[in-house]
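The complex is shown incomplete by one protein chain, all other protein chains being positioned as in the whole.
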Amino acid sequence: MTQTHDHDHDAHGAIQSSSGVNEFEVLEQAVRELAIEKGLFSAEDHRRFSEWAESIGPSGGSKLVAKAWVDPEFNARLLADGTEACKEVAIDWLDPTGVGTPSDYTYFYVLENTPTVHNVIVCTLCSCYPRPVLGMSPDWYRTPHYRRRLVRWPREVLAEFGLHFGPDVEVRVHDSNQKSRFMVMPMRPDGTEGWTEEQLAAIVTRDTMIGVAQPKADWTATSSPSAG
Amino acid sequence: MSSSEGFDEIEYRVGNFAPVLRTPLDSPYEISNELFAALRHVLHDVGGQPDLPQPYREKVEEEWEMNAYVTCECLGWRGVWNSEERRRAENDLGATLYFGLPYYARWATVAAKVLISTGQITPDELSAKIDEVRARLEKKSA
Partner (left out) sequence: MNRTFGIGDRVTVKNATSMFHTRTQAYTRGKTGVVVEFRPDWVIPEDEAWGRDTPERGGREEPFYVVRFKQKDLWPNYTGFDVDTLETEVAQRWLDPAKEDAK
């Protein structure tokens, strides 16, 4: 179902001038050049932060989950102090500035799903997201639509993602409205006995760590574990 | 075109026929306390407001979007503002811009504004730089 009939290029929000130049790109570049000219930050700062932004992605979170699944003691450390435990998979919440990022802070908590509690994350006020472990947030996560609906109609939203739970499962929504950043630890699916951490990490997708999906052992990828 | 697409199209057009009774706000002489309260509502606080199901889109960041994000973070890193000031600046754009602009366009807009509001640049410096960058990019794409 579509809500809008903007079939045209505005779907990407870029206002094209007759020459095809993107006015948002113009604005951003103007701001950056002025900031650098005035010494507010350096070109090197921008480069370093960009490199970090390109290096982050959901594989960080997948590694945390896979490790927690195979190592109960790591699981306990991860739940007790998420920020510290990240270092064990080479993720440092102080990167790249040495004091953390301005928007992600350094208070990271992992929410463990159980057979009776399913966690799901939103930031109704803006779009706070655990970038160091999951990378950049999905477009839909940042929309007013998701921000409006998840807190009040969580089961409807989850159903739209294909997840359904009965009345015996507590759906617990986390509205991350302050400095904490959250990630969901999904439950390890049946059929993954004996898998390596790498094989397990491959089925822990970004959406399973937001809470709108669950990992599947029969996820078909180029190298499914049963392919030997 | 599948039949479900045709259905959505018809549904949307039929919805447009319904009469709308709305008094536009254009600096009214007086308003009720209820309307004042609604107007005062902090804009980003949308949790629980009614909305209809919409497709969940995936979109890889374009280069200008990543740059906008990094520029805002660098401004925070080097002390021009903190992220809560940025978020308030986005709200302070007002509803039309807040909901009208794409997500990263909001970021780029408030970054431009904070440079002026903190006295780092003058408005004409911003305008001149925008025109200069546009000319440069137009020349490149020509």
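Chains: A and B, in written order; residue numbering restarts at 1 for each.
Just so it is clear, contacts are C-beta pairs under 8 Å (C-beta built on N, C-alpha and C of every residue); 3 or more make two chains touch, one makes a residue touch a chain.
Source: prediction; values computed, not measured.
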{"item": "Selected residue (touches chain absent from view) among A:S55, A:Q178 or A:T196", "value": "A:Q178"}
{"item": "Identified contact with the non-displayed chain, of A:G39, A:G98 or A:P167", "value": "A:P167"}
{"item": "Candidates A:L78, A:I91, A:L125 or A:M183 - the one touching the absent chain", "value": "A:L125"}
{"item": "Absent-chain contact - pick from A:W52, A:F74 or A:Y107", "value": "A:Y107"}
{"item": "Absent chain, residues of subunit B that touch it", "value": "40-42, 45, 47-48, 81-82, 84-85, 87-88, 91-92"}
{"item": "Those residues of subunit A which, in the complete complex, touch the missing chain", "value": "107, 124-125, 151-156, 166-180"}
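To be clear about the criterion, only the chains that are shown with their structure count from here on.
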{"item": "Intercentroid distance (Cα basis), subunit B paired with subunit A, Å", "value": "22"}
{"item": "Residue numbers on subunit A that touch subunit B, as the complex places them", "value": "1-3, 5, 12-14, 17, 19-35, 38, 40-41, 45-46, 49-50, 53-54, 97, 101-103, 122, 124-127, 136, 138-140, 142-149, 151-152, 156, 160-161, 175"}
{"item": "Contact footprint of subunit A on subunit B as seen in their complex", "value": "8, 12, 44-59, 61-64, 66-78, 80, 82-83, 86-87, 90, 99, 101-105, 108-109, 111-112, 115, 120-121, 125-126, 129-130, 132-134, 137-138, 141-142"}
